[in-house]
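One protein chain omitted, others in place.
Letters A, B and C mark the chains as written, and numbering starts fresh at 1 in each.
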Amino acid sequence: MIRVQREDFDLGEELRALSAGDHGIGGVASFVGLVRDMAGGEKVGAMMLEHYPGMTEKMLGRIEAEALERWPLNASLIIHRYGRLEPGDQIVLVATASPHREAALESCHFLIDWLKTKAPFWKLEDTPDGGQWVDARDSDGDAAARWIKQPTSE
Amino acid sequence: MIRVQREDFDLGEELRALSAGDHGIGGVASFVGLVRDMAGGEKVGAMMLEHYPGMTEKMLGRIEAEALERWPLNASLIIHRYGRLEPGDQIVLVATASPHREAALESCHFLIDWLKTKAPFWKLEDTPDGGQWVDARDSDGDAAARWIKQPTSE
Amino acid sequence: MKLLYFAWLKTKTGVSEETVSPPEEVKTVADLLGWIKQRGPGFEDALADIEALRVAVNQEYAEMTDPVSAGDEVALFPPVTGG
Partner (left out) sequence: MKLLYFAWLKTKTGVSEETVSPPEEVKTVADLLGWIKQRGPGFEDALADIEALRVAVNQEYAEMTDPVSAGDEVALFPPVTGG
C-alpha cells in the first residue's frame, strides 16, 4: 500500500496493521526518515517538502510493485509526507513483512534506496541564510545503483 | 539498550522513545521477529522460548556494543522475549537510530543476523507430533558470516 | 501542452504551471527545452544547465531524445531529494 499525505502517521499503528491477522509473517522490517536539525553542518529549522502529485503516487506504486516482484512479501507499506515539516518530524515510512527475515530486511532497504532517487520530492530547508533547495546526493545514486539487477546469462 | 523479558512490548512506543528529543537523528531502522504458524511445512501452535539468563544479557550487550562501534548510532535497542509465545506474537525487536540512513539500516540488519547465531535462546515448538526443538539453520550462520570483518592490510 | 516546474525551476522561471503551444519543429524533449530557454531571461537562467535537470513526460522520466506532442504534460525539475 502507498500513501502520500500531509498529515503525520502513527508508526506503531501502521506496523501493527501491516502484520495483523497474518501468522505466516516471520518478520517486519521498517525504516522511518526524520527531519534532522542539521544539514551540511548548517542549522536547519523547518523544511517544505514539495512533490509532483500524480507522478509521486505512480512512482511509489511502481517501486512497491518492484519489491513485491523481487521478494516474497506478505505486505508492504510506503507512506511519504509533504508540506511543512519541523526537526524531529516523520517524513517517510517504508515497511515490509515476509515469512523470511532476509526478505523483509532487504526489501525494506531496497524501497527506501529506490524511492530516494525516483520519487518526485524536493526539500526546501529553512537556514539562517534563507530557504535552500537541498541538492541530490551522489551517495543516494550509488545506494540505489546497488539494487539494479545484473543481466543474467539465460 | 537491551532488555530480556517475558512480557510483550509496545512497538510504536519503543521506536518513539528511541528517537525522542534527538533531532540529529535522520533515520530509525527496525526489525521485529514474529512467531509463525508454519515451520518446515508443519503447522505450529505455540512455542516455548528458553534462554540462558545472565549469558543472554552479556551476549546481547556485546552485540549492541559491536554495532555502536561499527556505525555512527545515536541510539539502539534490543528487546528479546522468552517463555511461551503464540503465533503472531512478537519475539524480538532490534532498532537503531542514526543521522544517516545507511548506518541505521545496516546496523539493524547486523544486529538481528549477529543475535541469531550468538544469543543463547532455543525454541521448542508445539507440533502435531509433540514438542520439537528447532534446529539452527545454516543460512543463519551464513547471514552472520557476512558481517565478520575482513582483516585490513594496515 | 501543459508545462510544470518544480523546486528551484519554479523559483527561477516564476511559473509553476502553464499551457503552451510550441511551434511544429519542437518534436523532442531537447527541442522543447531549447524553445523554453529562449522565452525570457528567467527561463534561460532556469534551464542554463541541462545536465542539472530532469524531465518527465506524462509523469514518466524522459530522455532528451524522447518525443513530445501537443497533448502532453511535461514536467521540469531538479534531481529528486525525498525520503
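As a working rule, contacts are C-beta pairs under 8 Å (C-beta built on N, C-alpha and C of every residue); 3 or more make two chains touch, one makes a residue touch a chain.
From a predicted model like this one, the values you see are computed outputs, not experimental measurements.
**Student:** For the chain omitted from this view, which of the shown chains does it touch?
**Tutor:** B
**Student:** So one chain is hidden, and I want to know which residue out of B:Leu15, B:Val44 or B:Ile112 touches that hidden chain in the complete assembly.
**Tutor:** In the complete complex, the chain left out is touched by residue B:Ile112.
**Student:** Which subunit B residues would touch the chain omitted from the figure, given the whole complex?
**Tutor:** Subunit B touches the missing chain through residues 33, 49-52, 54-55, 58, 80, 91-92, 112, 115-124, 133-137, 140.
The working rule: only the chains that are shown with their structure count from here on.
**Student:** In whole angstrom, how far does the Cα centroid of subunit A sit from the Cα centroid of subunit C?
**Tutor:** 26
**Student:** Going by the touch rule set out above, which residues of subunit C reach two or more other chains?
**Tutor:** Residues 83.
**Student:** Where does subunit A touch two or more other chains at once, residue-wise?
**Tutor:** Where subunit A meets two or more other chains at a single residue, that happens at 33, 112, 116.
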